[in-house]
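One chain of protein is taken out of this complex; the other chains stay put.
Showing subunit A:
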Amino acid sequence: MAPALTTDKAGPAEIADREPAAVRIENVHKSFGRPGAAQPVLDDISLEVRPGEFVCLLGASGCGKSTLLNLVAGLDRPTAGTIDVPGGRPALMFQEHALFPWLTAGRNIELALRLRGVPRPERRPEAERLLELVRLSGAYGKRVHELSGGMRQRVALARALAQDSQVLLMDEPFAALDAITRDVLHHELTRIWSETSLSVLFVTHNVREAVRLAERVVLLSSRPGRVARQWAVDIPQPRRIEDAAVADLSVEITEELRGEIRRHGQH
């Protein structure tokens, strides 16, 4: 099947008029450090994620992708601009699983349910259901250190889903996994995303991963981070990371990414 893809130059205004956004980022600036000697990290970022959309944020190191995700998660505030998440606090998954080692896998999920206000008798069955969703039915009583890296990330995904947010933010969640495990988790994530109405904002530096997963890939430039270019990925799901269409678009995006990185060598 030929890769049916469209590319368009960064233009947040083009998508703004259709539906209410799940995440709306408008003219966001972020600097770190003291006023006066502040280092700009994000420079005038505008970006929207539509409800149910899967967006990958792509960029080289230092482009502020994680910073942007922290801002959307509400863990930090922008220096200027606004971030609006109408559906309430988004769930966030990290590169490290961030599961609490003093709780079992099931209890980790139940804690998220409890903090969300789910009454006690409903927590256990809900946790079991979520574990089943990530295909870890037997893991309820397992301690975090008894699980493999891939299993930990699946429990972390279940815990994030337990928050019942409409938006799931993912900060390079599979970067520390081996290729085969990552491939399996890509499949699981796509499956769960298509079964729910989740909007996903997924940060990665892996171009193939971005093309494998996303409906839209947003390339950020580095230092300070700006939206450099966007691609709509029209390759039908289920995709494979080794699909020719995925490879073709990855080559194109990688070329662009290299160009962004080269620009820094010239200064």
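Here is the rule we go by: a residue touches a chain if its C-beta (ideal position, glycine included) is under 8 Å from a C-beta of that chain, and two chains touch if they have at least 3 such contacts; residues count from 1.
Just so we're on the same page, contacts and distances are computed from a predicted model.
J.: What protein name does the UniProt record of the undisplayed chain give, "Caffeine dehydrogenase subunit alpha", "non-specific serine/threonine protein kinase", "ATP synthase subunit a" or "Sulfate ABC transporter permease"?
T.: "Sulfate ABC transporter permease"
J.: Check the options A:77, A:120, A:145 or A:262 and report the residue that touches the missing chain.
T.: The missing chain is touched by A:145.
J.: Return the single residue from A:26, A:43, A:128 or A:183 that touches the missing chain.
T.: Answer from the full complex: A:183 touches the omitted chain.
J.: Name every residue on subunit A in touch with the hidden partner chain.
T.: The missing chain touches subunit A at positions 73-75, 89-92, 94, 96, 98, 100-103, 111-112, 115-116, 135-136, 143-151, 159, 163, 180-181, 183-184, 187-188, 191, 240.
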